[in-house]
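Remarks on the structure that follows.
Every protein chain but one is kept in place in this view of the complex.
Let's look at chain A:
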Amino acid sequence: MSLIRQVMWRRASPLQLYQANKLAATRWASQDVAPLDPKTALARPEELEQRNKLSGKITVPTAVNLSPISGVPEEQIKERRVRIHIPPKNAMQSGTDNINTWQIEFDNRDRWENPLMGWASTGDPLSNLNVQFGSQEEAITYCERNGWRWYVDGAEKPKKERVKNYGINFSWNKRTRVSTK
């Protein structure tokens, strides 16, 4: 077969060859050839395979403990216990709009009176941590991810319906509103 092709090739006249070349050139020019990406073209096959793999997804458990890479010292992870709670309402006449969050709070560590000024000092890096969460589950997930032991303080009690005494005074069927005329 190859012999025949060679023979045929030899028999082709220069004019025919020129025409064939021209045809091929126009055909290539008319088609839009996608430009080669040098990163893909020059990569080794194993590199391409690795890149393919990395562009996909892997299956991991949802619950993950990030304490080895979080950078928090080990003793601050193993020895601390977190209290998850809803902050109480201010006893003064403040509203209740700011108490719908869940907060985390760490157990207390040594505090001492500063000998210079008498202010309270502490060496606890987590004592002032104030993180608020929208729900109890979020707070629990946060603690689990950071490897802290936790407990939820205060059971959720349904709020008792309260009779609004003051508003009753102005009910439509109470003759409490007097005419000003």
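The definition used in the following text is that a contact is a pair of C-beta atoms (placed from the backbone, for glycine too) under 8 Å apart; a residue touches a chain by one contact, two chains touch by 3 or more; residues count from 1.
Convention: contacts and distances are computed from a predicted model.
Q: The chain that is not shown, which UniProt protein name from "V-type proton ATPase subunit F", "Ras-related protein Rab-14", "Proteasome subunit beta" or "NADH dehydrogenase [ubiquinone] 1 alpha subcomplex subunit 6" does it carry?
A: "NADH dehydrogenase [ubiquinone] 1 alpha subcomplex subunit 6"
Q: In the complete assembly, which of A:P35, A:G56, A:P88 or A:G118 touches the absent chain?
A: Candidates A:P35, A:G56, A:P88 or A:G118; residue touching the omitted chain: A:G56.
Q: What is the set of chain A residues that contact the non-displayed chain in the whole complex?
A: 53-54, 56-66, 68-69, 73-75, 110, 112, 140, 149-153
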